[in-house]
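Below is a structure I'd like to ask you about.
Omission of a single protein chain aside, the complex is shown with its protein chains in their original locations.
Chain lettering (A and B) follows the sequence in which the chains are written, and residue indices restart at 1 in each chain.
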Amino acid sequence: MATTTRDIGPLYNLRRFLGRSLPYVLLIISILPIVIGYAWLIIATFSYRTEGLFPIDANGNIGGWTLRNWAFLRDPKIWHVTLNSLGIALGMVVGVGFVSSLAAYALSRMNFAGRKAFLSLTLILHAFPSVTLLIAIFFVLNFISGIPVLGPRFGYNTVGGVALVMVSLELPLGVWLMKGFFDNISWDMERAALIDGASRFRVWWEIILPQIKPGLAALAIFNFLSGWSAFLIPFTFTVGTKVANLPVYLRQLISDTAPTNWNQIAAVGLFQLIPVMIFFIFTQEMLLNIYSGGAKGGV
Amino acid sequence: MAETIAGDEAVAGQGQISRWAQIRATLGAWGFMSPAAVLVTVFFFIPVIILFVISLTDLSSSNFSDPLTFIGLDNYAKLFRDRFFPKILGNTIRYVVLTLGFFNVGLALVLALLTTHINRRAGFFFRLVWLLPRITPSVVYVLMWRRIAHQPPFGILNQLLAPFGVAPRYWLVKQPWLFVILVNGFVGASFGMIIFTSAIEAIPRDYIIAAKVDGASTWQIIRDITLPMIKWPLLFVTTYQTLSLLTSFQYILLLTEGGPGLYTTEVWALTAYKRALKTYFGHNQWGYGAAWGFILVIIGIALSVIYLRVFRFNELVQEPKIDVL
Partner (left out) sequence: MRVKLENLTKRWGNVVGADHINLEVGDGEFVAFLGPSGCGKTTTLLMIAGIYKPTEGIIKFDGQIVNHLAPKDRNIGMVFQSYALYPHMTVFQNISYPLKLKKVPKEEMQKHAQRVADMMGIGHLMDRKPAQLSGGQQQRVALGRALVKEPDLLLFDEPLSNLDARLRLTMRSEIKRLQMELGITSIYVTHDQVEAMTMANRIAVMKDGRLQAYATPDELYDRPRTLFIAGFVGNPPMNFLEVEVVRENGDYHARREGFDVVVPADRGVKAAGQGTIIMGIRPEDITLGDEGIVGEVYVVEPLGRDDLVDVRIGKADIHVLADPEKGLKVGDMVRLNFDTHKIQFFDPQTEQSLLWTD
């Protein structure tokens, strides 16, 4: 047998090392803008002003750390706005969770006239860009405003109205995701419960929902984050600061105050980011899955 | 076989009972469906109709309280005759094609390939960081970018490029398109990245091992095995993101509001939105804006129906294995 050793000289090792590290170099370069953006946000929050990434004190020198940007926390308005944000977020969690798990259960587990049609519809709506309907939804909300009892709660320029629109537009995704979870539950378990004497509603509530708690939690986190961060819909369907949520309030700060106090804005921005970061750190894997889950048709 | 029922009284009576049971089952199921059905009707179906009807009128904030005046397709005619129509159409195409090509598909694929060819935990970390733009509230996210592209002495990009002798400038104003695409692309890339990653990880290891045994280099494996095997996810992300880019305007609204100057970065969806809902002068031309919007709705419906067919999502649907309610 011929023994020809392959070239494993220093040049080969160098090429190997470069080949190994190249992906890391490229990836690190790719995330630079993200890292820099976050870095600036945090630095700016605690300084008088910034030039580039450097904090600058009153004399134009590097330095000058301060907490004064956080003074907004003493303003009751911020807490009012935070509460609105929280309301929208929780409205999303409860609304989408409840409505879509009801509908998805029927679509996944029941035989009824219209099932196929509604399923196709859900899929079409899932791909359909709902933002194109904002103009028309403006009129729907105005109409709801005119209805007694409902109007003041779910009409134009109300937190309830914003939450209702957000819940509705999120439903195709929610229903599709939940249906994926229901599809994986054993049929025998449901049959057993029916034979044991449970109604379909009890089966749903007592037997099936407890099985998909992880899925419900994932959907809840996803909806909390999108409700908490919502900008376009609250911005479009609210006026003034009474019903603004945090993103809309921040937007008003940016465009209203002239000259813009960037450092205070950064602080409000960071304040808004805190819950997002908490979820981000503790539920990373779940988030990575769910942000693609809806599109793959099941999780 | 159908005629076997005839003449048999007991069976005929049975048929009636099961028809009733069928109706009862359907009613019960729609009990579960009703909240979703109502919301979908009120916030999807009715709006599509409203949008179309309004696009046929001259409704605006100046005649809001008057009865509707139908002007036929005038709004659509006006739209195509608009002085800025070619500019907006060009912007839209530029926005979709560049963001899609460089980021939502291009970079997404590169990121998926890079993060799947390095240490698993490191790959997971980089994907996670790339998810940050998507989950950061849009207002805060755009705030960061505006600061990066700010004028001297505040802009971060100027500071970073100074050592390379690049003259400082107000990047956002001088290069608005660069940043419109960057801002959207950094959010958009993660969708494709995640989908491509799971598609790549789903490729059976045997193929890769077999190719390695055959002496293929990493690049050859990617070209000859990985890419052909993620053909469908590639097509899916491309089509799906085309539609979402075509109709999205949130980040442009926050970053440049279509400026600087007249219609520099204004895209179709933003035009519709601004005409109808957020004008500088408080004059909302609902009818005219609705015409812009309705054209997007038609494209949206057409494309979503096509996806449904092409990707055969219907085949994922299984039949219920319980008949009763």
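Keep in mind that, in the parts below, contacts are C-beta pairs under 8 Å (C-beta built on N, C-alpha and C of every residue); 3 or more make two chains touch, one makes a residue touch a chain.
Just so it is clear, the structure is predicted and the values come from calculations on it, not from any experiment.
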Among A:L53, A:L150 or A:I207, choose the residue that contacts the chain missing from this document, as touch is defined above.
-> A:I207
Sole contact to the chain not displayed, among A:L53, A:L150, A:A198 or A:A220 = A:A198
Of B:E201, B:D224 or B:D323, which sits in contact with the chain we cannot see?
-> B:D323
Over the whole complex, note the residues of subunit A touching the chain we left out.
-> 186, 188-189, 191-199, 202, 207, 210-211
Hidden partner sits against subunit B at residues 1, 4-5, 10-11, 14, 17-18, 20-21, 319, 322-325
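Keep this in mind: only the chains that are shown with their structure count from here on.
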What whole-Å value do you get for the distance between subunit A and subunit B if each is reduced to the mean of its CA atoms?
-> 15
Spell out the residues on subunit A that touch subunit B in their complex, using ranges where they run on.
-> 19, 23-24, 26-27, 30-31, 33-38, 40-41, 44, 50-54, 98-100, 102-103, 105-116, 118-121, 123-140, 164-165, 167-169, 171-172, 175, 183, 187, 190-191, 194, 200, 204, 225, 228-229, 231-232, 236, 246-248, 250-251, 254, 262, 265-266, 269-270, 272-273, 276, 279-280, 284, 287-288, 291-292, 295-298
Note which residues of subunit B are touching subunit A in the complex, please.
-> 22, 25-26, 28-30, 32-33, 35-37, 39-40, 42-44, 46-48, 50-51, 54, 107, 110-111, 114-115, 117-118, 122, 124, 126-141, 143-145, 147-148, 153-156, 158-160, 182, 186, 190-191, 194-195, 198, 218, 236, 240, 243-244, 246-250, 253-254, 269, 272-273, 276-278, 286, 289-290, 293, 296-297, 300-301, 303-305, 307-308, 313-314, 316-325
